[in-house]
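In what follows, a single structure is set out as structure tokens and then discussed.
All protein chains but one are shown in place.
The chains carry the letters A, B and C, assigned in the order they are written, with residues numbered from 1 in each.
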Amino acid sequence: MTALSASSPPAAQPVPTLRERLRRLRRSYLFKVVIQGLITILAVMTLTFFMIRQMPGNPFQVRIEDLMTRQGLTYEEAYRAAASIFNFDPDRPALLQFGDYIGDLLQGDLGMSITKTGTPVAELILRYLPWTLFSIGLSVLISFTLGTTLGLSIGYWRGSWFDNVVTTLASIISGIPDYIIALLIILIFGVQLEWFKIGQVRGGVDPTITPALSLEYIGSILQYAFMPMLIYTLSSIGTWILAMKSSTISTLGEDYIAVAQARGLPQRRILSAYVGRNAMLPLITRLAINVGFIVGGSVIIEEMFQYPGLGRNLYLAITGRDYTVMQGIFLVITVAVVASNILADLVIVWLDPRVRLDKGEEA
Amino acid sequence: MSLDMNKVVLSVRDLSVSYQARRGRVRAVSRVSFDLHAGETLALIGESGCGKSTLNLALIRQLPKNASIDSGSIAYTYRDGRTINLLDFDKTAMRRYLWSECSMVFQGALNSLNPVLRVSDLVYETAAAHGIGRLEALTRALTLFEQVRLDAKRVFNSYPHEMSGGMRQRVLLALSLLLRPQIVIMDEPTTAVDILTQRSILDVLKQLRAELNFSVIFISHDLAVAAEIADTVATMYAGEIVEIGPVNDVFYRSRHAYTLSLLNAAPRLSAGAETLESIPGSPPDLIEPPPGCKFHERCAYVQPICRTTPPPMVAYDSGAGRAACHETARVLADARQKV
Amino acid sequence: MVTDGVQTMTTTARPLVQLEGIYRSFVKDRQVIPVLQDINLEVGENEILCLVGESGCGKTTTGKIIAGLLEPSRGVMRVADRPVGDYRGREKALLRRQLQIVHQDPFASLNPAHTIGDILSFPLKRHRMTEGGAALKRRIWELLTMVDLTPPGDMVNKYPHQLSGGQRQRVSIARALTVQPKLIVADEAVSMVDVSIRITLLKMLLRLRQELGLTIVFITHDLALAKYFAWEGRIAVMYLGRIVEIGRTPDVIAHPAHPYTRALLAAVPEADPELTRHKQTIALRSDDIPRLTDIPPGCAFHPRCPFYTEGTCDGHTPHLKSAPGRNQQVACIPVQQGALQGG
Partner (left out) sequence: MIGLETVATPAGLIIGAICGLVPLAAGVYYRKIGVGIGGFIACLLSGFACGLIGGLPMILLTYAVVVSYAYVNRQDPFTSRAALEDVSFEVSRIEQLQRAMANLGITVRASWKALTRNKAGLIGFIGILFFVLVTTFGPLFIEYDGAAHMDRRTPGSRALVAPPSAEFPLGLDWKGRDVLSHMVHGGQRLILTSIQAGILATGIAVILGSAAGLLGGAVDQAITTVANFILTIPAFPLLIVLAALVEFDSDFLLALLFGVLNWPTLMRAVRAQVLSLRERDYVQAAMALDLGLWHIISREVFPNMVSYVAVNLIFTIRVAMYSIVGLVFLGLVPLREPDWAVMIYTGRQQGVLFLPQAAGMLLSPIIAIALFQLSLVLFSRSLEEIFNPRLRSGV
């Protein structure tokens, strides 16, 4: 303490010292959260790295056997060939492999795909990511907006026939798993009623159309994404409706609503600035958790519709034991979850003046 | 206290309110009648569950959905002399009436303000809802904040959580006068605050009343606060007004056994060692109220007639006050003796 | 920091509980909030002590420390002349039971999942206060009768939500009595029940004190109630974590010494129109209570005090001392110097 005060007398130094700045930085919310996030991501990477390599059915051995039987190579020859194809040395201890991996990762290199020989994982991920981001992002947006609006209205006019119908539908929908909904839609509307052609709902876009910023191309994207998006929306909207309804009802019990009504404010003002905004607050955190859940859960839906997003390719990587791709996709999903949590915190701060980011400063 | 006794602002007649509970219909307010004069402060006192809050909500027609007004009328006289029955108003008319003619100060100061809005938002939106421009609203609000002894500019840009309980209560008080209403209803405005805060609110209220001359309906369970600020006091028991009259009459010459019992149960700071008597039993069930006088089961003055016949409201002193008690004479004698 | 100038006011009876230089702070959002600072207090056997003050003054924390629900951060609490830390084993368990608390909120103080019979039988069974089922029932019957919950047989099978607020507080008191305590802390025990029922509850507490030789620490923000309840005992007025005045109730109420006590007493409305309208109030220099994280130096009341003397009040922390011409002790330097008369 004495050393510090001797080196920096307060009057002589109006500019904050480096130490002071560092302390401020260390105290700031964003810094803390980003560090925590990075630690979490690192931990997830470590866990998945070693777990993935414990999975039975090593792709390296599979390829060696393949080379031996197909091309009649000896084990040594096949081994060397496979090692050069995979661009990694299976004899190297796992710990050192992990060190290499993290080293590469820090340089932005996610490694090469094992099964898709010669393709960098980063390139693959960049290829899958837009589809998932587009379909899931848009559906989450739609189902959240629509769900909270519906939930708000049935909460506000609760007890009406509209409330009863929507609540019943919402509880039914929220109770059924997404892939079951998907199967039901395909079987009932596609196969039995033949409202749409099932063959069409495979892939991300009509392969015959050249990618361009044309109406046709975008239309095709929308057409192909329609089914997965419909299912994401349907499977999550019920939860939003019910959550918003209960949040609305509890908000309606607050005194400030009664005061607002007594002040003679118009109904739309009360609904938006009073009921809506306050009822929405607890749902924001749930939204963040939901993003991670949906990205994880999209595996089945994307596989079902052969949608070329992250989920389906994660599934393919897992079944094909493509270590590096699996690792890369896990990284992306983890980053998404961490980022959406931070984003949710920021949104809450923006919406709720009571919450301050730097909690240490305010009483 | 100069009351313009000729001008009645609010006239409530035979108002009954009931609501549906699980076990049956609760008659929360029954046959309540009173007049509120211009500039008068009327204190409604009673214990929890006596119907004072329900009455309050009925006066601004903000009753919950399971409640309904069964009978009666609420006549309001505008400044220009027009008189209307509030119960005839539709939603839009009621919305326009609220706050510009009759505003409210609620009990929970923290919960009465929307946590996500600034005080300035509250001012502007209230003004906008009643067709008052922003500039006009701003000047009025700043003047009022000064009058309630707040740091006007700072408070104007604050969020509720940045203010103390006393400040919030004063903001609400100022806000209630923003549209210059004739009536302000105050529901336990000093119950949840500390003694010194209560003192400053009472002082501010007295001063504002003198300057702006509005009428107040003051709802409280606290006899002392009522004694301090009320011109007229009404005691409520089991949904009925059992006694109403000038403050000195009610406090010194109580004519209803319940009023006197309440007074006998209230400790006084200046009285030295005192013997207090509380009222035995608990308030009656309002789903199946007892026959006769609703207070008879707990009353020290009970007579056979009290158990069977509801006492009529009897006016005294040429209509200055009224009480509904079979044993007025004995109660009055005891009250006089006490003073 | 127990300063040498501290004197604790001795009570006439043998002291049951003594607090010596008690400090207590809480940490919230990485900030230390000093709730109690240098509390010195004695509670005599069979005495009534009333702690009054506004919210945040530390009266509840003091009550919890006396009831053994909180440990002081610093300072010593003695029971029957022995520091609490010296009690071990069975003695400690016994001590634990001798100090009981009755909470404010009748709706929160009883577990909604249990019947009244259960609530009373748990401590009786746990501490083997009775032998066998019949004795247990007899004891429950007695306890319920003791707190005027009659007929007891109707009460045992009821759930808390089936009782009124006043009845619940009676159950709380009966529950505290199951373990035969010596001291009960009544933390705002009647502030949430109706005016008409309060007095019955207070009278019952006074009667139990007589019958069972209880010591009662009564915590309230209502001065009139404090005056009524503790007329035979003492009142301690607290402000921002310190006791600013303590003495026999009639002395404190009729001749308050500390400016804060004077302001409080002057601010209380009375249920008497003529009296309350002509009461002389004391104008404070500020209406805002400082935050506990930001307690003013010197006398914590000095930024609001109408009798503020520059140099004295903001420079020196006053300690409880007897003042000239006063029967009570007061923590105000001008009063101690005899500068402020009247009150």
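In this section, a residue touches a chain if its C-beta (ideal position, glycine included) is under 8 Å from a C-beta of that chain, and two chains touch if they have at least 3 such contacts.
Small disclaimer: the values here were computed from a predicted structure and weren't measured.
*Asks:* If I'm reading the header right, one chain is hidden. Which shown chains does it touch across the whole complex?
*Replies:* A, C
*Asks:* Specify the residue from the set C:78, C:127, C:255 or C:321 that touches the hidden chain.
*Replies:* Candidates C:78, C:127, C:255 or C:321; residue touching the omitted chain: C:127.
*Asks:* Among A:30, A:47 or A:222, which one is in touch with the chain left out?
*Replies:* A:47
*Asks:* For chain A, which positions touch the chain that isn't shown here?
*Replies:* Contact residues on chain A toward the absent chain are 40-41, 43-44, 47-48, 51-52, 54-57, 171-172, 174-177, 179-180, 183-184, 186-188, 190-192, 198-199, 289, 292-293, 295-297, 299-300, 303, 314-315, 318-319, 326, 329-330, 333-334, 337-338.
*Asks:* Footprint of the hidden chain on chain C, which residues?
*Replies:* 67-69, 93, 96-97, 99-101, 103-105, 108-114, 122-123, 126-127, 133-135, 137-138, 141-142, 145, 151, 153-154, 156-157, 159, 161-162, 172, 175-176, 178-179
Everything below uses one rule, namely that only the chains that are shown with their structure count from here on.
*Asks:* Using mean C-alpha positions as chain centres, tell me how far chain A is from chain C in Å, no decimals.
*Replies:* Taking the mean C-alpha position of each chain, the two centres sit 54 Å apart.
*Asks:* Where the centres are mean C-alpha positions, what is the separation of chain B from chain C, in Å?
*Replies:* Taking the mean C-alpha position of each chain, the two centres sit 32 Å apart.
*Asks:* Tell me, which parts of chain A touch chain B in their complex?
*Replies:* For this pair, the touching residues of chain A are 159, 254-256, 258-266, 269, 273-274, 277-278, 351-354.
*Asks:* Show which residues of chain B lie in contact with chain C when the two form their complex.
*Replies:* Those residues of chain B that touch chain C are 47-48, 149, 164, 166-167, 194-200, 202-203, 221-225, 227-228, 247-248, 251-252, 261-263, 265-270, 272-274, 276-280, 282-283.
*Asks:* Per the contact definition, I'd like the list of chain B residues that touch chain A in the complex.
*Replies:* 60, 62, 65, 94-100, 103-104, 106-108, 111-118, 121, 125-126, 129-130, 159, 161, 172, 175
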